[in-house]
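A single protein chain has been omitted from the complex, and every remaining protein chain is retained in its original position.
In this document, chain identifiers A and B correspond to the written order of the chains, with residue numbering beginning at 1 in each.
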Amino acid sequence: MAERERRHARPRGTVFVPRTQLLTSEDVDRAVRRMAHEVIERNVHIEDLVVIGLQTGGVPFAQRVAAELIDIARRPVEEGLLDVAFYRDDVSLHPVLESAETIIDVDLTDRTVLLVDDVLYTGRTIRAALNALSDWGRPRSIQLAVMVDRGHRELPIRPDYVGKNLPTAKGEAIDASLSGVWIGTLVAK
Amino acid sequence: MSEVVVIRGGTVIHADQALRQDVLIRDGKVHEVGDSITVPAGALEIDASGAWVGPGFVDLHTHMREPGREGAETIESASRAAAIGGYSAVVAMPNTEPAIDNVVVATYVLSQGERALVDVAVAGAITVGRGGTHLAAIGEMAALGIRLFTDDGMGVQDPSLMRRALTYAAPLGVTLAQHCEDDLLAAGGVMNEGALSSKLGLSGRPALAEELMVMRDIELARLTRCPLHFLHLSTARSVALVVNARREGVAVTCEVAPHHFTLDESCCDQYDAIFKVHPPLRTTNDVEQLREALRDGRIDAVATDHAPHEVQLKELPFDEAPAGMLGLEHAASLTLDVVGTDNPIRLFQLLSRAPSAIVQLRSSDQRVRLSAHGGDVAVGEDANVVIFDPTATRQVDRGQLQSRSTNTPYHGRQLHGATRALIVRGSVVVNEGTLR
Partner (left out) sequence: MIDSLAGENLISLETLSQTAMLEVLDHAELFAEVNSRTVRKVPTLKSRVVASLFFEESTRTRLSFETAAKRLSADVLSLAVASSSVKKGESLRDTIATIDALGIDAVILRHHSSGAASQVARFVPHVRVINAGDGQHQHPTQGLLDVFTVRQVLAERSGTNARESGSELFRGLHVLIVGDLRHSRVARSDAWAYSRLGAEVRVCGPGTLLPDDLSAWPVTLETNFDDALQWADVVGVLRLQKERGTGSLVPSLDEFTASFGMTKQRVQRLRSSTLITHPGPMNRGVEIDSWAADHANCLVERQVANGVAVRMAVLYLALSGARVEGEINE
């Protein structure tokens, strides 16, 4: 619960009010497993993979995807955490974002990076993440997995793996965690 | 240019009573005072209903900045500010460039003053160039008619020199006035020394720097029997020292400035140099005690220490900016705020009668071509009369001042009391609150 509260402190001063549950935790589980299988199918050299979760919502999904990959491939998979607050192009347009730790202990040069996030929306976070990753070397390729794609892209960014496509209205908000996916609204605290 | 003026419907503030009376002025003199005066043909009628009619205010302490710093103020602009403030006479302080330390400069200032809206008396310097080392031409200036001598801006530091000045001045019938701050104790200080200065990281000017010099000079006045006036006292203790000395028969008087009984040191906490002044703004306790002493008469006079400075100088960092603030246009309102609307006699005592006695303006002086101020509004007196409305309200706007400078610490404040009209030597200078 603390994790959820913290996530919905974005942007600061607002809180997520759920309306309808769209996916149960079992649905989420199944989707994560399916995505892991798709990752294995597309990546023969699983040992080249580095799974990087985007702070903070993508991190639990990244950990689950990595665990599934290890389970399926029976090989260790390297993981990392990335916070893109410092790479966003909208500092001062928005209230200060909650910033979180970045831990990437590997040189990403010639590796395949699997970026994992909870919700894909405008694409600006992913753009910031792509920008950030170049500071750790030059990956051979970067792939993107998201639990929910809610549309409304503002940049030419497309996910490689999608847990669930959920067309939404702009005024709505999506909350995705391992315990399920809800649709609702963000309201000021 | 005098005219015939009738002041109707006001309350005339005499030295010991306030009476509903009309006043007729003719040929520069008060011609008639009575219950109801018919307005002669061609006379100017001033409606004084609801207002106080009394002797024009006298400021013991005006920095007119001329000669030398005409960018900040001139005798002409300061006298306009004085007129709006209800002053019929001001004393020009000698810390000009060059200083008023000889007959030549004094004569220049007096002659400039003759063209001003109000009477301009002059204070001469005690020491040459206010340098604190050699006596200035006190005797020659006294012969010219100058009655007050001071090195204001700073005090005479050397006790032996101050003693010599008092001894020399005593038989001349003049008064010395001291800016009390021991430069060594106050060295480098820019605001009152205390908890606030220690927190703000600003060097302090201790109250003791003032009080020690008050103590010293009381003893020197006692020794030399020369009258001594203490300028802008800022601490409760300074006032107590003077009151005590006077009780013992020492010929000492004192003034306080409006900012010292209106503002306290907390004004400095935003580092706005508008609030920098010497002596510095003190504690709330000092402010309260000064107000009490003004109400009960322990303090002789209110004097403005009107100190214009160009805006760019007051925008300097606090420790580099010059000290001083404007006062002429608002001093009477701030005094009213202390004494209250039920005590006009005290107000005129503080702003007119006591200061004119200290600088000896009670009778006219042909040598310096000054008329008499601070007397009674009575038949035969020189017609220097203010009509002050204690119920008027106004908001201070630094953009609307008569002074050439804008360094008023009261910007934005709502004040009660304003000059409705001012008559200097029988001429109406201010009418309906504006300069004629």
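Methods note: a residue touches a chain if its C-beta (ideal position, glycine included) is under 8 Å from a C-beta of that chain, and two chains touch if they have at least 3 such contacts.
All figures in this text were calculated on a predicted structure; none of them were measured in a lab.
Enquirer: Identify the residue among B:Ala43, B:Leu196, B:Met215 or B:Val243 that touches the chain left out of the display.
Expert: Hidden-chain contact among the options goes to B:Leu196.
Enquirer: Pick from B:Glu114, B:Glu288, B:Glu315 or B:Asp397: which residue touches the chain that isn't shown?
Expert: B:Glu315
Enquirer: Where the complex has a chain not shown, which of A:Thr112, A:Thr125 or A:Gln143 is the residue touching it?
Expert: With A:Thr112, A:Thr125 or A:Gln143 as choices, the missing chain is touched by A:Thr125.
Enquirer: Tell me, which residues in chain A touch the chain that this view leaves out?
Expert: Looking at chain A, the ones touching the missing chain are residues 10-12, 57, 83, 85-97, 99-103, 107, 117-126, 131-132, 134-137, 173-174, 186.
Enquirer: Suppose we count only contacts with the excluded chain; which residues of chain B make the list?
Expert: 193-204, 206, 270-272, 312, 315-320
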